[in-house]
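With one protein chain removed, the remaining protein chains of the complex are shown where they sit.
Showing chain A:
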Amino acid sequence: MSAGAHTSPAAGTAPITPVVVRLKLSLLRNGLRQSGGRRAAYITSAVVALLFAALQLTGFLALRGHAHIASVSVLAAAVLALGWAVMPLFFPGGDETLDPTRLVMLPLRPRPLVRALLAASLVGIGPLFTVLLLVGCVVSVAHGAAAYAVAVLALALALLVCVALARAVAAANIRLLTSRKGRDLAVLSGLVIAIGAQLVNFGMQRLGSAGLAQLEPAREVLQWVPPASAVAAVDATSRGSYGIAAAQLALTAAALVVLLGLWARSLTRLMTSPDASTLQPADAAVRERSRSGGLARLLPAGRTGTVMERSLRYVWRDPKTKAAWVTSLAIGLIVPVFNALQGTGSPYFACFAAGMLGIQMYNQFGQDTSAFWMVALTVSTPRDAYVELRGRALALLLITLPYATLVTVVTTALLGGWTRLPEVLGLSFALLGAMLATGAWTSARFPYSIPQEGYKNVAPGQAGLAWISIFGGMVAAALLCSPVIALLIWANVSANGHTWAWLLLPTGAAYGATLTFVGLRLAAPRTAARLPEILTAVSKG
């Protein structure tokens, strides 16, 4: 250490930026050297990303001069920035230099460190992809020498804002990202992407039918939001509005300064305060308790209420269960309602909600993981198993029944087909009952493990089981619904059928309830007889 005292002034003045950039390069290189598979994956993703970026670039250049190109460019820059902001939250393990706590033992001041880390952040596929995309954005709106000059500045500013945004978000949340809650959050990321893709899909369809003029209102707002404002500045210069352009550029630069300041502050805090990963937030647990306290009083007593309470708590607290539920709820709403909004839908699409939510009844015991032993030890008779399964079905119905009804009502309202409401509701309830029945039965017959870590929903070697369970069950559920479907067709094609169509609501509901009851009755003895086998099946992985 005494030698360090002599060399440290020199080390303090020497620029650390090249060192950190070289560190980043070595980390990249070593990561690739580890395995052929990783190298292949990296190269593939690089090629795909660059091809995609090149395509975008060509698209932007081709659209140059289009009436609404400015809107597209500004929106693209905003979406890009959003991507940079959320990426570190979902993929925290991606960049080791992103975790400044690894550098905590080095005698570094925040300011040079921020500079160095920012420079290192500019190395990689992500930044290259961003540059290509931003080049497309600024070139597509640049007309004239002044605009091109502004474009260069705008490009640099926008890129730096994106990177600084990612770093600032990551540094502010590093505690979260390295904790259990952060890992829980990562499990939910797949879901955000899935739902985001649905929204983008519908957005694109809408644009395709209504034209790019739809984007104008978005541009009105986003042109003042950095880093999209930098792209808007290029557009403003092209149109000769130099004052607006200057304001937009200044806004972007100010955002960059603020982000860097925030980043530096959280860096300093991180590096000077102890690692809190072992200190758990006690207040969070207390909050969770008080929230669910009232719930228990409303549920029935005995095993039924106990099982329902646990199931409902897991919907909220277990990341895998939560992800599955939110996906089901979102897709079950998006498909019928968005189709109805576009006027292309049918009220029968509302059955999607019942179908998607019914899937949650499948593989009930797999959702327990190996904690199923606690259930197995308290199930001695088919009756116990029946009450257990019924409790789970009731918990599910508590959410599903109002939700499916709501989606059906909203869909029919949007389509103005009020006369269809009873029959669609009837079909929804019948489908829900059939899904619960087949779900209970396949839970007992084809249980499989759900790994708790990572994005997989099936343990290796059990994919076949999962397919049989879900797809076989869904086909069976559809077949079970065929009597109601037949009645529905009859009501729609026969001469005076629709005077009786309202009867499909009570018929469908009663039929669904009967199916559920029979399904639970059949599943219960199987569950009770196969407890050790189920436990073995759900304990893998």
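What we mean here is this: contacts are C-beta pairs under 8 Å (C-beta built on N, C-alpha and C of every residue); 3 or more make two chains touch, one makes a residue touch a chain; residues count from 1.
Keep this in mind: contacts and distances are computed from a predicted model.
Missing chain, UniProt protein name, picked from "ABC transporter ATP-binding protein", "Malonate decarboxylase acyl carrier protein", "ABC transmembrane type-1 domain-containing protein" or "Molybdopterin-dependent oxidoreductase": "ABC transporter ATP-binding protein".
For the options A:371, A:475 or A:489, the residue in contact with the chain missing from this view is A:371. From the set A:203, A:302 or A:402, the residue in touch with the chain omitted from the display is A:302, counting the whole complex. Listed residues A:115, A:239, A:265 or A:310: the one in touch with the omitted chain is A:310.
In the full complex, chain A contacts the hidden chain through residues 180, 280, 282, 285-286, 288-289, 301-303, 305-307, 309-310, 313-314, 317-318, 368-371, 373-381, 531-533, 535-536, 539.
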